[in-house]
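For this depiction, one protein chain was excluded, whereas all remaining protein chains were kept in their positions.
Right after this comes chain A.
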């Protein structure tokens, strides 16, 4: 499997700094969004991004080209995010929620194409409901839901990233989906 990432890894291993910068450019946004959804905190998410790439860099020689590069980097980013989530003091997530609401970071300000303010409001409200509902999930469900719906990984890829059987991932997606369905129904009624 000699795709772009594998070639970049090979170059970076030979000491090509530009090749590594290329890898950073390819993945920094994905890892940031993953960490941001997991932690709901911009600053912490950026820390996770930096730590992820530092680990990737240090362990480049251990990357197995038989494995997808994305799986490998997602695993590192996911584990770092989960670690931070677990280390948090119980009050912390509340602070983060107040300080870093979706509306506050410019979400609702992005104009949609030909959307009236009403539909815009409806969509952004649903979106907020979904994000809040995902936020409320216990980490093991949260991780799976973010990888599935934000990163759009397949169940098999999630199972590779988390190193868990696909059946476990399925169960978590099903439960997460049911949980979200109930949340959305209660919003609409």
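Miscellaneous remarks
Throughout what follows, a contact is a pair of C-beta atoms (placed from the backbone, for glycine too) under 8 Å apart; a residue touches a chain by one contact, two chains touch by 3 or more; residues count from 1.
As a convention for this text, contacts and distances are computed from a predicted model.
The unshown chain of the complex is recorded in UniProt as "Anti-sigma-W factor RsiW", chosen from "LrgB family protein", "ATP synthase subunit b", "Anti-sigma-W factor RsiW" or "NADH-quinone oxidoreductase subunit J". Although one chain is not drawn, its touching partners on chain A can still be listed: residues 13-15, 17, 20-21, 24-25, 28-29, 32-33, 36-37, 42, 45-46, 49-50, 53-54, 57-58, 61, 105-107, 109-110, 123, 126-127, 130-131, 145-146, 148-150, 152, 155, 170, 173-174, 177-178, 180-181, 184-185.
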